[in-house]
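A protein chain is absent from this complex, but the other protein chains hold their places.
Order as written gives the chain letters A, B and C; numbering starts at 1 within each chain.
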Amino acid sequence: MWQGFPLFPEQASSLAARVDEFYIFMWLVTAFFTVTISATMLYFAVRYRRRRADERPGEIHGSLALELTWTIIPLLIVVVMFVWATLLFFAQRRTPDDAMQVTVVGKRWMWKLQHMTGQREINELHVPVGKAVRLMLTSEDTIHSFYVPAFRMKMDAVPGRYNETWFRATKPGKYHIFCAEYCGTEHSGMIGWVYAMEPTDYQLWLAGGPAPVSLAEMGQKLFAERNCATCHTPQGAGRGPVLNGLPGSKVLLQGGEEWVADDTYLRESILRPSAKIVSGYQPVMPTFQGQLGEEDLAALIAYIKSLPAAAGDAAGRPSSNVPASK
Amino acid sequence: MPTQPITSETMPKEHYLNADYGIRSWLLTIDHKRIALLYLLSVTVAFALGGAYAVLVRLELLTPAGDFFTAENYNKMFTAHGVIMVFFFMIPAIPATLGNFLLPMMIGAKDLAFPRINLLSWYLYVVGFLVTLGALFVGGLDTGWTFYTPYSTAFANSNVVAAGVGIFISGFSSILTGFNFIVTIHKMRAPGMTWFRMPLFVWAHYATSLIQILGTPVVAVTILMVAAERLFKFGFFDPTRGGDPILFQHLFWFYSHPAVYIMILPAMGVISELVTCFSRKRVFGYDFIAMSSLAIAVLSFLVWAHHMFVSGMSVYAAMIFSALSFLVAIPSAIKVFNWTATLFRGSVSWQTPMLYAMGFIGLFLIGGLTGLFLASVGLDIHVTDTYFIVAHFHYVMVGGTIMAYLGGLHFWWPKMTGRLYPEWWARVSAVLVFVGFNTTFLPQFILGYLGMPRRYYAYPEEFQVLNVMSTAGASILGVGFLLPIFYLAWSMRYGRISSANPWPATGLEWQTPSPPPTENFPRTPVVDEEAYDYTRPPKEIALV
Amino acid sequence: MAEHTPHADAVDLGPHEHVVSPKLYVGIFAALMVLTYLTVEAAGHDFGIFNTVVALGIASTKALLVIAFFMHVRWAGKLVVLVVASGFVWLGFLILITMSDYLSRGFSLVTG
Partner (left out) sequence: MSDAHAGPLRHHFATLQQQKESATLGMWVFIAQEIMFFGGLFGTYAIYRYLYYAAFEDASHHLDWKLGAINTGVLICSSLTMALAVHAAAVGKGKQIAAWIAATILLGSIFLGVKVVEYKEKFDHHLVPGPKFHYVPHAEAARAADPEIDRHSQIYFSLYFMMTGLHALHMIIGIPLLAWMGWRGWRGEFSALYHSPIEITGLYWHFVDIVWIFLFPLLYLIGHH
């Protein structure tokens, strides 16, 4: 139980060291001001302690110079803190492009994690060391918060939307996963482990596990089962738009609006096809709301992404669409 | 029991305590001093209850496994601790007891502007307290004092609406207190009492009242929306019905962050009084301290989303809130520097109120500066929702507000009861509180950075050592808080009789007998000199 | 606006109580009814983005008329004006800063 007396959790991610540096800087500033002001206070209290009951100390109203100094100096210190912390924040929130994606779904009192390569894990996440991992978080009921202290990383899983964060493990090992947003009775039971493994061990784990069907293959099976192929043909002769090379490209909608086919667009078009009808097509596609779970959707999207790009090349991927507003 | 202490002082024959007898004279009083004592009693009951729940929570956390209570009960315990302490002790504590008692006297008025509304405010507080206690005892509430949706609206099967109604009613009581103070300070100051001759205690309560008036209604309407969503299936915050849970957090924290300044600003007012009286010197930089109270009141409304940095709000809004949260720390720093400078070349006495004031300055420094950790977004990602946050706000609330409340209670006890408290017992309890408090909450900073999340019923083994230390500290703190209840009650009967101005301190409230007559002053006093003028012996209004 | 300057017929009675003549009240009432008609009329035309601005503009003018004349703030001194203003300014804090979060959610991190 007593492994020495740690003051920091393990530094197991690329950003952990930077967060700890900033943490130490903040403690130094706090210690400096607390000690100096308390010592000054105690020194004055002892040096000028009341010796006679009827002492009448002199009149000191205040001094503008002093007031300005202890307004401007704290202001400067605070600006330094703000700039340093915000740069750190940008690093924490800007996901590298080469990141592998894991979808994290919080469901009351367990974490369901799903790799793009098809592995599904409950309360466990196996990741290779040195590889950036993008987490797409959502929840099926209340708000949860995916928190790995060793990576200094935390992001809420909010129902009804995707939140994105990322980490890059740097040290192999087994690290805690906690739920950090109160979510009911077993809030403290909603914990698990991240296994950061050497790339070779990770490949072994990938292979070693039950012959995992990759997400795309699972998507293909679903695509066939739900006979999507009858309308969505690669050559575009069917009643539905061509899906090859669709992800990331610009789609011309009825009413002349242009929309980028990102994950949210694909997910919405499967669940609520009549939402954005591609120009030149009829709104005949049935809705799959309630029939496909989050995992099935992720599988279908993965499959669509894996389709070889047809004639047109995929346009640049602007980040997202600001809701049209009047 | 000791015999009646023989002192030269004699109690004034006619004062507000013996002006009238009987239950009706207390339950239907419109005298601001009696209403303050009614509040003192009910706020102490709330503190005892909240403290009891805290002890139960600390007991459960002695062991990593959850083996003392069931998970539901633990969740109901920490929720009850939070709700009772925040809404029924911290917010009313200083404004409703010391503020109600002293504000009219400090500005030379006979009473608050609306005495009957003052009594209504106490009744609303008691009704709200009873309704909330009913919700907490019969069935309990397990959403935490923050009521986050969609848990509180769709998944909690505890008394959310009942507790919400109780908090709504007590929120209205807080609004009425603030409303009364604003009008009294504006309209009922004695002749010669200009704004910059008012005691800093009054400035702090003016700033607090602004927040109470402009902040509380927003949480009131948010509670109504949560109740409407639970009862009538409106869909405000439920994602399955189109609502946005993060909008609840915006509306909730729009009030709840200024609410923490409702808790700390009166404490700062008390500390300004204690520091200047016990160093017997005019406060250093009076104007800056007064203005920093107003600055805090205004800036506190612009910083709320530093509670939501990881909720998925936009990156750019997080940056704006982070910058503003850093700004709000500057006025607090100005105050601490000015208090320390006041001691310079003073005549500092180490009586109990000064012990609490010095304790406040030390602990509020740690509390305030750890707030900067949370304003920095990069660090907040790691520490939010962990025990680092629990330690931060307990340093500001217990180390700050409760230390100032106890210091103020001891400082004005002779004025309220005409009796002196036993000095040595008071110093013992002050030291106990200081030691117990630090032992309880310093380990929690480390726990927080190690990653122990908040509101955890069971935790991994490696956190046990620090948790045991924290629980040990909690028991010392508990004793430290119980002592004053005994010796202060004892002093009401057997304490040495106090003169009108035992310290002696400046301020109009000390120029009238202790305990004061019902109408405070025989004649409305005229103020002709600066506040805190210790160069001349204190004046006394001759009782004609 | 049609109504004449209020000072002409203000009668000073009691503790410098400012009594306004009923004629001014009726004038303000007329203005309010005209503005109500205007609101409905304006909503009839599509000004694109400015729909909300126009609607709120007319509503604010009506509110100002009621506050200034019916509620006597016009003669009530700076303190009351400050209280009224602070109410609306805090409302602005709440709405605008919360909107800043929703408006900037779409922007991605483009910086270097």
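Assume contacts are C-beta pairs under 8 Å (C-beta built on N, C-alpha and C of every residue); 3 or more make two chains touch, one makes a residue touch a chain.
Small disclaimer: the values here were computed from a predicted structure and weren't measured.
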Among shown chains, those touching the left-out chain: A, B, C
Candidates B:Ala109, B:Met198, B:Val315 or B:Ile402 - the one touching the absent chain: B:Ala109
Sole residue of B:Ala71, B:Ile175 or B:Ala531 that reaches the chain not shown, by the stated touch rule: B:Ile175
Contact set of subunit B toward the excluded chain (per top definition): 109-116, 175, 179, 182-183, 186-188, 213-218, 220-222, 224-225, 228, 232-236, 240-244, 247, 251, 254, 519, 524
Residues of subunit C (touch criterion as defined above) contacting the omitted chain: 11, 13-17, 19-20, 22, 25-26, 28-29, 32-33, 36, 39-40, 43-46, 51, 55-56, 58-59, 62-63, 66-67, 69-71, 76, 79-80, 83-84, 86-88, 90-91, 94-95, 98-99, 102-103
Subunit A residues that touch the omitted chain in the full complex: 254, 268, 272, 274-275, 277, 283, 323, 325-326
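Convention: only the chains that are shown with their structure count from here on.
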Most central chain, Cα average position: B
Most extensive contact between chains (C-beta pair count): A-B
Distance from subunit C to subunit A - Cα centre to Cα centre, in angstrom: 44
Interchain centroid distance [CA atoms averaged], subunit B/subunit C, Å: 37
Per-residue multi-chain contacts in subunit A, two or more chains: 90, 93
Subunit B residues counted as touching two or more neighbouring chains: 246, 315
For the subunit C and subunit B complex, residues of the former touching the latter: 79, 86-87, 90, 93-94, 97-98, 100-107, 109
Contacting residues of subunit A [partner subunit B, same complex]: 1-3, 5-9, 18-19, 22-23, 26, 29-30, 33-34, 37-38, 40-42, 44-45, 48-51, 55-63, 66-67, 70-71, 74-75, 78-79, 81-82, 84-93, 108, 141-143, 145, 147, 149-150, 152-156, 158-161, 163, 176, 178-189, 191
Subunit A partner contacts - residues on subunit B that touch it in the complex: 66, 71-72, 75, 142-144, 146, 148, 150-151, 154-156, 239-240, 244-246, 279-282, 284-288, 310-312, 315, 318-319, 322-323, 326-327, 329-330, 333-334, 336-341, 343-350, 354, 358, 361-362, 365-366, 369-370, 372-373, 375-379, 381-382, 384-386, 446, 449-451, 453-462, 464-465, 534-535
